[in-house]
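Showing chain A:
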Amino acid sequence: MRAASVQFSNITVDLRGATRLHGLTHTLSGTGITALVGSNGAGKSLLLKVLHGLIPITRGQVRWAKDLAGERRALMRQQPDFLRRSVQENLVFALEINGWKSNQARLRSEEMLDWMQLEQSANLMANTLSPGERSRLAMARALAIEPAVLLLDEPTASLDPESALAMESVISFVQDRGTKVILVSHSLGQVRRLASDVLMLDQGQSIFFGPTDKFFSNPGNPRASAFLHGAGFSLDEAV
Partner candidate 1 sequence: MLVRFTIATWICVSSIIAWLLWPEPEADKRSLRLGSTTSTQDSGLLDYLLPIYELETGVQVLVIAKGTGAVIRDGLAGQVDALLVHNRKLEDNLVDQGYALNRLPIMSNNFLIVGSSEFRGYENLAGLLRVLASGQRGLFLSRGDNSGTHAAEIEMWSSFNYDPHNFSDWYSKTGTGMGQTLITANSNRSATLVDSATWARHGDKDKLRIWYSGHELPNDYGYLALNPNVVSGVQNELATDFGNWLAGPTGQAAIGNYLIGDMQAFLPHKTP
Partner candidate 2 sequence: MNWLSHISDFALLFFDATLWEVTGRSLFVSLMATLISMNLGLILARCLLQAHSRWAKFFDALLGAFVAIPAVVIGLLALLFFTSSIFKESQITLTIVPMMLAQALLLTPLAATLCLGALRTHFKLIGEELVSLGASNSAMFNVLIRECWPTLIATSILVLSRGIAEVGTVLIIGGNVEGRTQVLTTLIAEKARIGIYEQAIALSLILIIIALILSLVVRTLQKRFET
């Protein structure tokens, strides 16, 4: 049981001359799901990529917990891209890149296809899948490599409510088994259901960080309150 998963101090990211993240300093919870919320352009996806290591930090430091430090991290992007190959081959590719030998990769890919209910589409070209199936494939690909940290950028955005809930149960399941999940979501209901702590960004700056309950009841920041209001939330309501 870890106390904290990752601590970042004074994270500043400059891209193309503009500062996109301003001095973020927080310590995220050890085992619970951390949700990143905020309006568009706030920097949520950017922070996710920074935590994954895709984008270099201009200033500041990220320190992962001891048991997460050298481990695999998986990122599920908002618009996942696939290779011009079949669904299964895409999974096998991700596995082989991360060290799986081809036989084991094939077996594991079949496991994942089963789990995410994609066995029917195993041999279809990945780029011909429906948006919902693409999300499931992206999730399968992320989970296939047994990541210690799972970074999700709006994983249920293109899913119908039923599939979205199914995806949420997968996320919970994975989190229960010890994977640290950091989730960007536009659905406050989802945040309420899944997250243990919430980090809200506005124009690259952090305007709230704390337990989920506190976020929904008393965020303590006018912009955060306005955000909740705008989303149709009155304080203390469940969806």
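Basis for inclusion: all candidates are chains of the complex that A comes from, given by their letters.
Criterion: a contact is a pair of C-beta atoms (placed from the backbone, for glycine too) under 8 Å apart; a residue touches a chain by one contact, two chains touch by 3 or more; residues count from 1.
The shown structure was predicted, so the numbers you read here are calculated from the model rather than taken from an experiment.
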{"item": "Touching chain, any copy counted, for chain A within the complex - options 1 or 2", "value": "2"}
{"item": "Touching residues on chain A, where the partner in the complex is candidate 2", "value": "49, 52, 54, 72, 75, 77, 80-84, 93-94, 97-98, 141"}
